[in-house]
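A protein chain is absent from this complex, but the other protein chains hold their places.
Chain naming follows the written order as A, B, C, D and E, and within any one chain the residues start at number 1.
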Amino acid sequence: MFYYKQELINPIVPDKPDPAAAKVLQEILGGRFGEMRTMMQFFFQSSNFRGKAAQFRDLLKGIFLEEIAHVELVQHTINALLDDTGAGQAGDAGADGAPLDEAVKDGLPHHFIMGAQASLPEDANGNPWMGSYVYDHGNLAANLLDNLVLESTGVLQKTRIYEMSSNKALRETVAFLIVRDNAHQNAFAKGLESLGVDWAKLFPIPNYDINKYPECRKYVEMGFHNVQFNFRLDETRIAEVLNGQSPSRNGGEYSVVQPPEGHPVPELPERPNEHAPGLTDLNR
Amino acid sequence: MFYYKQELINPIVPDKPDPAAAKVLQEILGGRFGEMRTMMQFFFQSSNFRGKAAQFRDLLKGIFLEEIAHVELVQHTINALLDDTGAGQAGDAGADGAPLDEAVKDGLPHHFIMGAQASLPEDANGNPWMGSYVYDHGNLAANLLDNLVLESTGVLQKTRIYEMSSNKALRETVAFLIVRDNAHQNAFAKGLESLGVDWAKLFPIPNYDINKYPECRKYVEMGFHNVQFNFRLDETRIAEVLNGQSPSRNGGEYSVVQPPEGHPVPELPERPNEHAPGLTDLNR
Amino acid sequence: MFYYKQELINPIVPDKPDPAAAKVLQEILGGRFGEMRTMMQFFFQSSNFRGKAAQFRDLLKGIFLEEIAHVELVQHTINALLDDTGAGQAGDAGADGAPLDEAVKDGLPHHFIMGAQASLPEDANGNPWMGSYVYDHGNLAANLLDNLVLESTGVLQKTRIYEMSSNKALRETVAFLIVRDNAHQNAFAKGLESLGVDWAKLFPIPNYDINKYPECRKYVEMGFHNVQFNFRLDETRIAEVLNGQSPSRNGGEYSVVQPPEGHPVPELPERPNEHAPGLTDLNR
Amino acid sequence: MFYYKQELINPIVPDKPDPAAAKVLQEILGGRFGEMRTMMQFFFQSSNFRGKAAQFRDLLKGIFLEEIAHVELVQHTINALLDDTGAGQAGDAGADGAPLDEAVKDGLPHHFIMGAQASLPEDANGNPWMGSYVYDHGNLAANLLDNLVLESTGVLQKTRIYEMSSNKALRETVAFLIVRDNAHQNAFAKGLESLGVDWAKLFPIPNYDINKYPECRKYVEMGFHNVQFNFRLDETRIAEVLNGQSPSRNGGEYSVVQPPEGHPVPELPERPNEHAPGLTDLNR
Amino acid sequence: MFYYKQELINPIVPDKPDPAAAKVLQEILGGRFGEMRTMMQFFFQSSNFRGKAAQFRDLLKGIFLEEIAHVELVQHTINALLDDTGAGQAGDAGADGAPLDEAVKDGLPHHFIMGAQASLPEDANGNPWMGSYVYDHGNLAANLLDNLVLESTGVLQKTRIYEMSSNKALRETVAFLIVRDNAHQNAFAKGLESLGVDWAKLFPIPNYDINKYPECRKYVEMGFHNVQFNFRLDETRIAEVLNGQSPSRNGGEYSVVQPPEGHPVPELPERPNEHAPGLTDLNR
Partner (left out) sequence: MFYYKQELINPIVPDKPDPAAAKVLQEILGGRFGEMRTMMQFFFQSSNFRGKAAQFRDLLKGIFLEEIAHVELVQHTINALLDDTGAGQAGDAGADGAPLDEAVKDGLPHHFIMGAQASLPEDANGNPWMGSYVYDHGNLAANLLDNLVLESTGVLQKTRIYEMSSNKALRETVAFLIVRDNAHQNAFAKGLESLGVDWAKLFPIPNYDINKYPECRKYVEMGFHNVQFNFRLDETRIAEVLNGQSPSRNGGEYSVVQPPEGHPVPELPERPNEHAPGLTDLNR
């Protein structure tokens, strides 16, 4: 069973509204290599795990738990980037110059029409997330390799996005996730190390340069690339896999630690033009 | 952030393997009205909530938390029903009479070939789960009505499935979920009551007769149709909505209570023919 | 605007329930060459028509109108074939030997669980109908050629299905539709004839032998292969295209005639096990 | 069987071409809560209806018939908004500055390339319409509740769109449909009233203010929010449900009336650059 | 078995980067009437061919082989149009004004984030290519008619695209493919001629005017509209179908000839910001 404390795993840094940034973060939320996939892939792999080597089941389940919090973080970052934009500027209904053009050109018609300026379970092209993204091969070596690929695409996509935008809300969330994907890459690589592989200097994939990404550097200096947060309220054998030398070319010791301190979940303002939440209407 | 204790929300009752039952439970897991949808729909609705009426946000989030545990329960029930079936009976590889025919006739090729006799994020027809199943209208009244429909389809589909099979593992899981969907129906109906609606004798939809479903009767007698389990580790305002007279024609008081006692998560045996998990191979 | 008289375009012949026949008719309803596609393809082509040659717009619209009635006919044929089968035989809920196995082996879990033993907008594999099936090329010659292909696939699929089953309900509906698809093939071929093409003996595609299909012979003898029914309540120029020698190798004169006499729409019995329609429950 | 008079259910008001408005109306045509869905959902629900309470079957079928005309109205509004735009301005083929950039930025490549500047069965993101959008639960209470949600999303999406654009063609069509969705919301709410529910002041959802939407006010003043048009050429029992006090907080009497007067279906000009319809070419 | 020489079937003409042109060419690559479809449709039709009339199997297979080279040509044209654009201009990571906005407005987030500025198997709306696009009816006349439609849509879409852009790289590739689609239209029309049809002046569909498309004129003057290239290393009976008078209204003799001379496959530069290919990183 799953328990919850209403706290975000990382703070959302304020910056101006930026619908294009929100749009592109949809790839990180609902894209085929995004947080919804990692969350559901590790959920299925851990529930379907066979055999007695429960340290690997705990590895899969441990990272799954963090991915739910990643989904939550990206949802709220998208919401922050969408707010005070679009329809909110249109003023009264009869006004010319309403922002339909912009919503269309930013590829966001769904966000303003289907929902009320908020995140959706789809990618940056508007394709709905699909269960067929989830791979559970039922074989541990294949699953660990596949998860490695998945975390690598996480770093790849997020470093590319980071370089494309200077919006601070986008960059802070993305930088945190880059370092965490890096940590998970190391974790799955450790899993394969324990089966005999020597990775030499392959990781991280891609070999991103934290000097180009100051926000990443901050999280690396906090050691977030070489730890796994433990969200279990009971015993876990995850540390049997995750300990000792990090498989990263950058070295360090890998360890299992307590979750980071939480951050407040933002409260979104009402949007009367969107009839959201519409309670005022009902009490008129 | 999300925390976890490795316990199932309801026990899995032993019975003989039953691939057709596993197949049909895939609808409950990954179908368009299944547990993956309720989980993700309430996740998005609660993260995207607007305004200060946080008691409704807590209502959505509270039920979301339970739905994660429902997904986990159905995954494990499917796994129990698939095990010791299919490839496991084939004996050595060269034997005639291997069970490919059966896997095909039961519509389970993916379960034996893509995964290792385990649950998948798809429906009973093999269609992958889709993000477009998730509805977040961004308007509270519309969302509550929609969630009511969703919980009603839950009871509808599960009572239909219950009547089609006498497998005890299927029936116990399904009966528990019928009563919990009933409770969630009552919860969302309470939400609309607080906006002024009088439901008269409409609920439950459908008006299932617990005398036909002895397992359901057991859970109703435990009061599980008129409570919401609280998985929050911090404060929640959910009880501002969920209290007092139940909106069900069957009456009773609705209340928010502690989660039920947990049950052990089953350990699945290795399946060498499926190369699952394949660790033994690696140590040969 | 569209008007309606509650009458089927052809009678549904009684025969015993036959879930596999119902399953395969789903291809004719919701498959990529089925009646939902012809209906929507001709709807979009006629609404999007450009230019003054309105006789072609009326051709497209005229056949579209009949296709709505075809969709209705196939829905009701599927319902007739599903009824009194499956869950209906299960008796009381506690009985062993409930028919879940059969529903799964016939590939019909959706029909018994999601709906209440009734037709669905999907194909015989359970794939949902898709808007991308609809082709409107915006060029008349291309559209007429494409519609020819579509009607040919109609005859192909339905003659194949006819030969695979001896169920009388299936055969009567399918035979009527074979002859009507043949008539529409002739109609679109006439459209291209008026642009100069000489089809020689190409049609019908495929060159099905009505001696093998006695029900088809009946409809051919009624002349149904060389007429277009006119469902317009106002003027139409369709007869400017559809007149004179039929393009079929079997010859005859093509004409536009009044719709056939209608047949009663069947009333489906209640299914308490399916909670359908469930009104009795509400009045208990 | 279905009959037709070539008349639109509401006039298309002239305004300048507006591709972004056309794009966003695709959501209303082919989106998951659009007119194609309501049309097909009520078609399947009415054909699959069980039992003797035919007044409800007639309710479902009656609204289905109007939805076909809504699909037709939105197709023609999109076509009007697309015309004289895009490729039509490109002049001769060799000219620089051709409008590919604009078509791409408006998200309309399909409209200019696959079709000839005309409507498509897809949503505002370009996702094809899917049969899985159609819900027929096979239980009357669940279906009525679901249809209520659907009509509420209709009002929600259309009022949001109205506020985003000042294009008169878009606004007139959208305003008419808002009031009709409101009427259908009232109709399904009446259906549930007859099963005992008291809606208090819940409807309309959302509680849109007709003072903000002058075109809506016009249709409300014509009483279009409290009537159902009758497109049946035979008897119907729909008025057994739809009569007496409207369930809307705004009160009034609900009644079944004759269809509104029809309006001419626009004739679209030829587009030689699009080879549409291309007949001239053939006679060169 | 399939052999390969690393040469393009047509040269890629240099012009400035043009992301919108790249975007629209995705329709030609991965759209429902694009080169991936023709390639896979003719592959399946030829592998599944029945009977002894092998000249038709060789016709289908012969055109299939050319379509693989068309896919390759469009991939490389898209890559040429994307390069030196977007992220490449962003300069150092911390710079403001990074091109995320542009990538989003051009509908290209996938091209810059999921891949490294390169082609994808999807259409111009970002919808993934689907196997359901492939039609193999299993009947020769139906298949030939269908292939005719497909080649007609090829000419239609490409002439429309040609007129929308003056980019030389786009125009050269598109013009070559227009003339080749025209040749394949003639080839399938010949196939139906041999079954008796007289096409009169129907082809080409659409009746595009090569005077408007100077690049097309060049290829027509080279005779590319009335030849089929032969990529077989063994014997083929294709010339039994493809010989004599062309079915085009423009006349000429159709013949089977050697493939055209090849052109160098471009080498794409490294993109460090995209971590592509990332080898340098690994050797740091």
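The rule is short, and it goes like this: a residue touches a chain if its C-beta (ideal position, glycine included) is under 8 Å from a C-beta of that chain, and two chains touch if they have at least 3 such contacts.
Fair warning: this is a prediction, and the values are worked out from it, not measured in the lab.
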**Request:** Indicate each shown chain that the hidden chain touches within the full complex.
**Result:** A, B, C, E
**Of A:G34, A:G51, A:G126 or A:P206, the one touching the omitted chain in the full complex** = A:P206
**Prompt:** If you put the missing chain back, which residues of chain E would it touch?
**Reply:** 1-9, 30, 36, 40, 43-44, 47-54, 56, 61, 65, 68-69, 71-72, 75-76, 79, 114-122, 128-132, 134, 136-142, 195-196, 231-234, 259, 262, 267-271, 274-279, 282
**Prompt:** If you put the missing chain back, which residues of chain B would it touch?
**Reply:** 86-87, 90, 92-101, 103-105, 107, 109-110, 112-114, 122, 125-128, 273-275, 278, 281-282, 284
**Request:** Name every residue on chain A in touch with the hidden partner chain.
**Result:** 32, 127, 130, 132-133, 137-139, 141-142, 145-146, 148-149, 152-153, 156, 192, 195-202, 205-206
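Please note the rule applied: only the chains that are shown with their structure count from here on.
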**Request:** Would you identify the chain whose Cα-based centre sits farthest away from the centre of chain A?
**Result:** C
**Most centrally placed chain - per-chain CA mean versus overall CA mean** = D
**Fill in**
chain A to chain B, mean C-alpha position gap in Å, rounds to 25
**Asked** Counting in whole Å, what is the centre-to-centre distance of chain A and chain D, each centre being its mean C-alpha position?
**Response** 38
**Multi-partner residues of chain E (at least 2 other chains)** = 32, 105, 107, 125-127, 156, 201-202, 205-206
**Request:** Let me know each pair of chains that touch one another.
**Result:** A-B, A-D, A-E, B-C, B-D, C-D, C-E, D-E
